[in-house]
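What you see is the complex with one protein chain gone and the rest in place.
After this line comes chain A, so read on.
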Amino acid sequence: MNFDLTYLLQIAPLLLKGAVVTVQATVLGTLLAAVLGLLLAILNRSRLRIVRYATTAVVLFIRNTPLLIQLFFLFYILPQFGIALPTYLTGVIALGIHYAAYMSEVYRAGITAVPRGQWEAAHALNMPRALVWRRIILPQALPPIIPPLGNYAIAMFKDTPVLATIGILEMLGVALAEANRSYRYYEPLTMVGILFLIFSLFSAVAVRLLEKRYAAR
């Protein structure tokens, strides 16, 4: 079978449109994961044991079940309980929740790395706990973990093809739709692979730059 460059150029705009959806889902998913992950990490330091246990259980559960199943659960099962979300939103939420569990572990490492004396000094200055988090602990905990968080964003990017399974027309979804129409798989799938490679490599370079910047501190 020959690789048809003309055909490839013909479907390129379509694939690029899919790429936009992929990138969009990654960005939104990352934002959601970053916020939820931080929340989980903070709850994991709660003074209430029940809250700590609950968050640990949630993180354990999410990390040890496949993203695809979580996605199917949100997409097929939640509507049976009357919670029907738009497909795209469902996809973003699945990515966000799944990666929040991983990111919460990264946050936790960053938070644990802040010496206990910092908590004690803030306590001795009579700072309420929320203020200690916001002004003392997080400003020290976050910079060193920005690179590993970035790596999870890249990992999420490479996981976005699962969204094709619920009919979201991201890169793979578009490619499959096109392949089903024309019975040509070679060009669309190759193109998708190349696009993923290009985006990932650029992101990896960006993360390396972040690493350099924050390691210098």
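Observations, loosely collected:
The criterion applied here is as follows: a residue touches a chain if its C-beta (ideal position, glycine included) is under 8 Å from a C-beta of that chain, and two chains touch if they have at least 3 such contacts; residues count from 1.
Keep in mind that, in the parts below, contacts and distances are computed from a predicted model.
Per its UniProt record, the hidden chain corresponds to "Polar amino acid transport system ATP-binding protein" from the list "Fe-S cluster assembly protein SufD", "Polar amino acid transport system ATP-binding protein", "Na(+)/H(+) antiporter subunit C" or "Heme exporter protein B". Within the full complex, the residue among A:127, A:189 or A:210 touching the omitted chain is A:127.
Residue in contact with the omitted chain (choice from A:66, A:79 or A:139): A:139. By the touch rule set out above, chain A reaches the unshown chain at residues 115, 117-118, 120-121, 123-129, 131, 135-136, 139-140.
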